[in-house]
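Encoded as structure tokens, here's the structure I'll be asking about.
The complex appears here without one of its protein chains, the remainder shown in place.
This part shows chain A:
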Amino acid sequence: MASGLHQSEFTNPVVRWIDARLPVFTMMQKEYGTFPTPRNFNYLWNFGALAMVTLLIMIATGVFLAMHYTPHVNHAFDSVERIMRDVNYGWLLRYVHANGASMFFIVVYVHIWRGLYYGSYKAPRELLWMLGVVIFLLMMATAFMGYVLPWGQMSFWGATVITNLFSAIPLVGDSIVTWLWGGFSVDNPTLNRFFSLHYLLPFVIVGVVFLHIAALHVTGSNNPLGIDPKGPQDTVPFHPYYTAKDSVGLVAYFLVFAVLVFFFPNLLGHPDNYIPADPLVTPAHIVPEWYFLPYYAILRAVPDKLGGVVLMFGSILILFFLPWLDTSPVRSMRFRPIARIALFLWTVSFFVLLYCGAKPPEGIYVWLSRFGTAYYFAYFLVILPLLGRFERTLPLPESISRPVLRGGGPLPAGAAAKPMEKA
């Protein structure tokens, strides 16, 4: 064989010809076929794959919606109504896209929580985790701009409030807001650029997802025990074991998704967004989409404009530092009796904030938001650094396979551990 060609192991001549020149088949085989994966995943490990599938659904429905949408303040609202009434299956594309955003956030929140519980952010997976936070930020920006496009009342006032967050920046705040708007209020230039960026950012997300997975395939996956695989007896090839397990989860996921789209398509939306945008009238009670409510509650918990904005952005940015704030060498919370309770309370504080974000900023809700905000930050800044020093963790198991395969340490050559011949 000529030098410079890849030594392909495929026998099909066409596949072999391509693989020798561009070894994509070899790469897929290595990364998704024989890739050694811890054998003890639970169903929480489905959510990365679910997020990937949701991203593809969002891009597919979004591209087709864009064929019928008009990004102009005079036509945007009507073009969305036309999609709903006149375009063939337009209602399906739009409801899948709108509810897909909610499903995407549900999946990603579970995926992030999985990482928090099993310590997936710890060495050597810090960069993998940080890339995930970047994806999360990009998702939030994309979702926000997408919500503006139908140009209803919530679209308009959501855009106004969120872009005004930047006016809290000292000195240059107002210039930044004018620049973001392309004018002196949210108007046609704003709608145009949001459409452009809403179309662009998902592809940026695809790029960062690629890096996220590339980093994952260097370190390998974490697992519910949080200990490293010690050999082939602790792993199984990705295919067919986890392709099958992911498929089971995917079917269950699609059931939930379908119920939302076909029976409750407006459950998570706001009726006010079916009123065309009016720059002179703010709706009496404006709230963001449900997935932004915890951060909105943090914003409103602080009686100072700049302070509220800083804490709101800080609540996400703090995740970048989590790998160094949690100083415990034990990854999985299964073996951390106190940290597990602390994380449970953090989860409660997240839901309390989510609840308060939907309520008017007065009375008990302000105080609940303040307690929630205080605990949200205390978990990262006080509790985790201290627990790393003082917590008495439970003994870690000797290996992943040990509790499963009773009676012994490493198996010489377990049948399951052998790479599948076909795969």
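The rule is short, and it goes like this: contacts are C-beta pairs under 8 Å (C-beta built on N, C-alpha and C of every residue); 3 or more make two chains touch, one makes a residue touch a chain; residues count from 1.
Keep this in mind: contacts and distances are computed from a predicted model.
Which name from "Phosphate transport system permease protein", "Ligase-associated DNA damage response exonuclease", "FeMo cofactor biosynthesis protein NifB" or "Ubiquinol-cytochrome c reductase iron-sulfur subunit" does UniProt give the chain that's left off?
For the chain missing from the view, the UniProt record says "Ubiquinol-cytochrome c reductase iron-sulfur subunit".
Have a look at A:V14, A:L171, A:V251 or A:A284 and name the one touching the chain we're not showing.
Touching the chain that is not displayed is residue A:A284.
If the hidden chain were put back, which of A:R94, A:K245 or A:R300 would touch it?
For the chain that is not drawn, the touching residue is A:R300.
Which listed residue, A:V110, A:L165 or A:V204, touches the chain dropped from view?
Answer from the full complex: A:L165 touches the omitted chain.
Among the options A:W179, A:F264, A:W324 or A:F351, which residue touches the chain absent from this view?
If we include the chain that is not displayed, A:W179 is the one touching it.
So which bits of chain A touch the chain we can't see?
Touching the missing chain: residues 157, 160-161, 163-165, 167, 178-187, 189, 193, 279-282, 284-286, 300, 303-306, 308, 361-362.
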